[in-house]
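One chain of protein is taken out of this complex; the other chains stay put.
Take a look at chain A:
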Amino acid sequence: MSSTTAEPGAPAAPGRFPREIPIQYGMAALVVVLVAAPLVPILYQSFLTGALYDRDAQLTLGNFARLAQTEGFGTVLWNTFLLAALSTVVAQFFGTAAAILFGRTDLPGARVLGELFLWPIYLSALVLSFGWYSIYGPAGYVTLFWQSMFGEAPWNLYSIGGMAVIAGVSQAPLAYLYCLSSAGMTDPTLEEAARVSGSGTFRTLWRITLPLMMPAIAYSAVLNFTIGLELLSVPLIFGEPAGVTVLTTFLYNISATSPRPDHGLVATAAALMLVVIVFLVWLQGRLLGNTRRFVTLGGKATRPRPFRLGGLRWPFFAICVAYVVATGVAPVSMLVLRAFTSFLSPMIPLADVLTLENFEILWREPVYLRSITNSFIVSLVGAAGATALIGMIALIVHRSEFRFRNALHYTALFPRAIPGVVAGIGFFYAFALLPGLGGIRNSIWILVIAFTMRFIPTGLGAVAPMLLQVSPDLDRAARVQGADWWTTTRRIMAPLMRPALVACYTILFISFFKEYSTAIFLFAPGSEVIGTALLQTWVQGEVGVVAGLAAIQVVVIAVCITTARAIFGVKLHG
């Protein structure tokens, strides 16, 4: 090199203040505050005689005894367990069957069927419940049709069994995805060896394929059981009218809808739920092991050979189509159709009832219009903020020398163990405790904060695997050349992470848009979102308006998914 002005051998940043220190500690503190905010007040309140904000309240253990003695609490616990267990059985059965049929056999149209099978995962269980109601409810389309043909319908959604089927069907996609990815990772020669040694299709499936899926089935079962315990929408819609109360609806009844809530009791019940879920999430971690999640196996050139169903191909196809239509396509279609009609019955011609009145009401009533705009603001803005936060967490956890990065990782994943109901109650207490934050309490920003905390693990799940695929040499190269951690993050890592961040934003947008369980404890007049408006309107019996709101939610989510896939090639699962 001939001539230069800069001094040779000089580092870019001699002895400069390490900027990464305040950034990393700041982010860590933010995450800790966010995760602790709902937990600490609940745990504290569960040991108080009076309300949290009451100066006279004293420490006590009495709440636990009072909760145990509450009339019917034993039944509540039993119902909760029964619903979670039954819905898990349903979900695992359908999920595993679908994984084998769509993933491992020569079933016609397996790809499309697999996509349709996943529908419930994109919709909230709330919307799916409304859909099921409009078809299989007491005045549902199919129920009425059945009655006109054969008399009394043999099913009843207003029972634990009925609820378990709805919940199970909405959770089956999770079992499906886990089993599918497990099937994709299994060495195909294991199955081929069985077939070469003379084992037929069904024997191989039963003796080799299924046992190899057992870890995935077990893990997703614990996951689905956890979700079953946390479920609010289905028991609220179908359980309450039938007098079947579970822990979530019990909490809802004694807090959100009670004129004078017994805070000690609420917090204790919430704490109990928290402890159970924390244990189950810990169990999930044990079942999965911590490392396997991110291990990318070497690309296998050969895909496992699909099993040949032979003469059973078309019968199985018919069964699968019937399932997908009956559980997902028909309820959603019917809900959308209901939005455009004044009344829906097999006895009345469709042309007589078509109307746009439901949407007129949505447009006319400020509360509905506001809930829609609020949902958009919360989802568009909130998901952006949450994505930025999650991106930073992922970078600090996986790409920095931050001293407490492991603790930060653990804390950031902890919200998995906080049910939406508990988070809602917890944030409500947290903001009641801090008087200066009253402005936030009655605005949509409390929802943004609560949703962000809830979905940090979801976002990390989208970002981390993609981040881990970026070679560490790329940021190390920047560091050696003189860029400090923060410059490397902005100039090198942020652009490289763009696809991961887009995926994260999409997933968070959908999650925020359909969230309701946290929101119903936190919203105030003026800060309604679609989820809370749906529940309120349902209680008022305005089925048409509910269908209209639900249809809007379905369409927005569908557009969002299609766009993300088409433009950015975002993978939303798997």
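Quick note on the criterion: a contact is a pair of C-beta atoms (placed from the backbone, for glycine too) under 8 Å apart; a residue touches a chain by one contact, two chains touch by 3 or more; residues count from 1.
The rule we apply is simple: contacts and distances are computed from a predicted model.
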item	value
Identity of the absent chain, which is to be given by its UniProt protein name, from "Spore germination protein", "ABC transporter ATP-binding protein", "Carbon-monoxide dehydrogenase small subunit" or "Acetone carboxylase gamma subunit"	"ABC transporter ATP-binding protein"
Given A:Ile23, A:Ala432, A:Leu468 or A:Leu496, the one touching the chain that is not displayed	A:Leu496
Touch with the omitted chain, as defined above, among A:Gly74, A:Gly385, A:Gly439 or A:Gly482	A:Gly482
Residue numbers in chain A that touch the chain omitted from display	1-2, 4-6, 8-16, 18, 471, 473-474, 476-484, 487, 491-492, 495-496
